[in-house]
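Missing here: one protein chain of the complex. Every other protein chain is in place.
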Amino acid sequence: MSHKIAILGASGYTGAELVRLIATHPTFEIVALSADRKAGMEMAEVFPHLRHLALPTLVKIDEIDFSDVDLGFCALPHATSQAVIRELPTSVKVVDLSADFRLRDPEEYAKWYGKPHSATDLQETAVYGLTEFYRDEIRAARLVAGTGCNAATGQFALRPLIEAGVIDLDDIVIDLKAAASGAGRSLKEHLLFSELDEVVKPYATGGSHRHLGEFDQEFSKVAGRPVQVQFQPHLIPGTRGIVATIYVKGDAEAVYGALSEAYADEPFVIVLPQGNIPAMKDVRGSNFCHIGVAADRRAGRTVIYACLDNLTKGSSGQAVQNANLMLGEDETAGLMLAPLYP
Amino acid sequence: MSHKIAILGASGYTGAELVRLIATHPTFEIVALSADRKAGMEMAEVFPHLRHLALPTLVKIDEIDFSDVDLGFCALPHATSQAVIRELPTSVKVVDLSADFRLRDPEEYAKWYGKPHSATDLQETAVYGLTEFYRDEIRAARLVAGTGCNAATGQFALRPLIEAGVIDLDDIVIDLKAAASGAGRSLKEHLLFSELDEVVKPYATGGSHRHLGEFDQEFSKVAGRPVQVQFQPHLIPGTRGIVATIYVKGDAEAVYGALSEAYADEPFVIVLPQGNIPAMKDVRGSNFCHIGVAADRRAGRTVIYACLDNLTKGSSGQAVQNANLMLGEDETAGLMLAPLYP
Amino acid sequence: MSHKIAILGASGYTGAELVRLIATHPTFEIVALSADRKAGMEMAEVFPHLRHLALPTLVKIDEIDFSDVDLGFCALPHATSQAVIRELPTSVKVVDLSADFRLRDPEEYAKWYGKPHSATDLQETAVYGLTEFYRDEIRAARLVAGTGCNAATGQFALRPLIEAGVIDLDDIVIDLKAAASGAGRSLKEHLLFSELDEVVKPYATGGSHRHLGEFDQEFSKVAGRPVQVQFQPHLIPGTRGIVATIYVKGDAEAVYGALSEAYADEPFVIVLPQGNIPAMKDVRGSNFCHIGVAADRRAGRTVIYACLDNLTKGSSGQAVQNANLMLGEDETAGLMLAPLYP
Partner (left out) sequence: MSHKIAILGASGYTGAELVRLIATHPTFEIVALSADRKAGMEMAEVFPHLRHLALPTLVKIDEIDFSDVDLGFCALPHATSQAVIRELPTSVKVVDLSADFRLRDPEEYAKWYGKPHSATDLQETAVYGLTEFYRDEIRAARLVAGTGCNAATGQFALRPLIEAGVIDLDDIVIDLKAAASGAGRSLKEHLLFSELDEVVKPYATGGSHRHLGEFDQEFSKVAGRPVQVQFQPHLIPGTRGIVATIYVKGDAEAVYGALSEAYADEPFVIVLPQGNIPAMKDVRGSNFCHIGVAADRRAGRTVIYACLDNLTKGSSGQAVQNANLMLGEDETAGLMLAPLYP
């Protein structure tokens, strides 16, 4: 039996990625696609790479008949997302890919996103969408908040270590390198080819990146006490992919052990054999996250490397994984596409 | 019922691409993988992006029990390929991805590849693997010769026009831009990142590219008289993809009509709506070929643009498409993966 | 003795390139820099790579005291340029880098640029800035119109051949590949890194690129009769550089001879030894243009390859070269910087 799917905000990169994944999903059927400013256009006009698919015409959200929809993916900008989801019939399950429902605390939301949340009641009920750590809640949820792509990468590396108590909680440095599609299709000077090609650029310096809100919330929750990491993202001349190089104080064997145990039965999170370092191209276009560990020459210092594709495991793939759970499907349905290499 | 598949020469890019495609193919099962210099290694050591798959260990070709194999993909270098295929049991169907069986005439082979063919009897029986034009022969074949990736691109644009008689056969210019993976994983100075990044380089100048042998053979056959095109390839700073810009003398409407008609029912070759120009990213990682047409400002001069992914439609995807036919499967089985964009 | 230089429109790529070149020019001194929307800022804020230089603060054009200026480079958008230059005191020599004064015929201007020219009297007096072919006129000029970067590339390859009568004037195809900086720093979706990386894209199809106006004007003038070439540009994933692959009918030896003779004494245009093909990186950041020639396998068909850096020889370097002549300096002053390789 197929599930009727709507994608709200289908004209951005995460929207296109959802369509790509659902195109070969065995039981999801796209019944509605929205894009306010492009309403009336065919998806093939916006994204010619989807031309081979029979897809609904793009419409405005209020033109969608939601009585026909089992689940909506909401790939809208934050702030817009709250306003839209608030109005959806409660019969529609929702996976939100924006930042709007990631933070539990309205004050934290206001602090990181610069204005008060307009749907705090919904915010309370939303489940944080890091599938591997919230499976049961996600299965039962009506509203799941997709995580930040950087936030997901860091958490895959660090949650098991905090849980296992094998690292110093006050001395964690996440040096992260993220490809340009994470910034979406927005027209900004620093995203121009001539500006970005051949260079790696630190940005959001000084602990100002919004995904720190997620790190703070989740790591503190796991630790049972406040944890604040240091997080420096860099923009890289690549289209898809994130690699995080994470410096911790803790024994490398203990770190490797905790990660291996945590992910032993996970289909998508793979701890590489010792001595292997993950590579961005090895997960490109797939829902996999690869993790490696190296001991520094100085005892007690360890580096963890975590890699995923920001548009897939970091966003739309994660969203489909969560939707699978919410709709009673196998968690991996439609998501076993092998990475595109080279 | 599943078909037992062997991949000979699995440690190159086309070998990896075959594994990627077969990973989600409904009825193909990989039972053997060979790589002479890497025999004994696991595929995950050579290609970590395939780590999530349960795959046979790499072996030498003579360690494979071919009684268990329905079809072998041969992704070996040319010359090696003839020697290997000659020795395979005739019960094994073969799709060869090398250049060894593309040319019918042993003298043409010797001219373009610099030495005599060592399996001329097999050469006679091989079917040229451009699926859309040799379907019936491929269904019945034991040995199919995968086409050159550049040769495929040019032919998708030009065969229907030659067939329809709408262009001047003596004035065809193919200016082609091809990504680096077409040269494989070989260690050559001009393929180094520092040499190739940010530049487009003409190569094989003066009509010296080997795929001209295929163009000459096929276009002359279609035309019923000798046809020699002008063909200038360029290496581009990209990993996957080919775009051919083809200059012909002929009426643009007639050209567009001939192409539209030829591909009206094809699942993988898409003639874009008038005014649309194909883009390399729109076919990345997929088995699609996109074609566009533009009239020049001067009447009677027309440009055709053809785009495909050299590793997929230009090589391993085409090979799976042919294998589907040879094994009685639906031609599109396992090949409807949507392109990876952006 | 130093010459006082103003740069109008200093906040774009060609403006920055002018400053880079003048930074080590022996006799040019920058006395004014304008950038309307960034007036009041320091150049180091707009272009941090120029931070080591002592430069005037950016101002609005009407804040510049032109009595102190010997020569102004005008790096403004077309249309704006005419309006600005019209108002400059005639004591100021001008090198315009926009398209505004390239075409002699007001109707041609209106046709290619979509509106009438507003300074047709100036247009009449402007000299076309292709230095190697207009030296004497440039030395004597008050206003020199910098050429289009694509137009320059094609002309370096073709003018001597038209002049020498060694090619068929009715069958010239220019397939050109141009890096992204040629489109400037403008915020357009197709210029985003995620859209452009790894792909080569045909654009301005069907003979619609504005530089055709220059080709038509100049080639017809040289030939003494109307000449219309076919010109298809492609955007490439590179920051700087143009390579044109030009298909002509004519004898390769005669072509090579005509080019060698024409450029024998030129400091910046280099015809490579036979068998050599130019490469974009070989001219990067320099004022050189490299040209190569190859005979096709079919007699009477020849390919010419021409390469230059669009921001240097194609624009700001050419502008400095012209300014050198206009100010009585050695033509090569400040321009012998070696290309940046790799």
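Order of writing sets the labels: A, B and C. Residues in every chain begin at 1.
Basically, contacts are C-beta pairs under 8 Å (C-beta built on N, C-alpha and C of every residue); 3 or more make two chains touch, one makes a residue touch a chain.
Since this is a predicted model, take the numbers as computed values, not measurements.
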| Residue, one of C:96, C:282 or C:296, that touches the chain absent here | C:282
| task | Out of B:2, B:91 or B:194, point to the residue that touches the absent chain in the complete complex. | result | B:194
| field | Contacting the left-out chain in the complete assembly, out of C:198, C:214, C:296 or C:329 | value | C:198
| Residues in chain A touching the chain absent from view | 171, 173, 175, 177, 179, 194-195, 197-203, 205-208, 212, 228, 230, 232, 234, 236-241, 243, 245, 247, 277, 279-281, 294-298, 301, 303, 305, 342
| Contacts of chain C with the missing chain: which residues? | 13, 16, 19-20, 23-24, 47-53, 181, 197-198, 239-240, 267, 270, 272, 276, 278-279, 281-286, 288, 290, 336-342
| field | Footprint left on chain B by the chain that the document does not show | value | 13, 179-181, 185, 187-189, 191-198, 237-239
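Here is the rule we go by: only the chains that are shown with their structure count from here on.
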| remark: The distance between the C-alpha centres of chain A and chain C, rounded to whole Å, is 45
| task | Please compute the C-alpha centroid of chain B, do the same for chain C, then give the distance between them in whole Å. | result | 40
| task | Any chance you could list the residues of chain C touching two or more other chains? | result | 179, 194-195, 197-198, 237-239
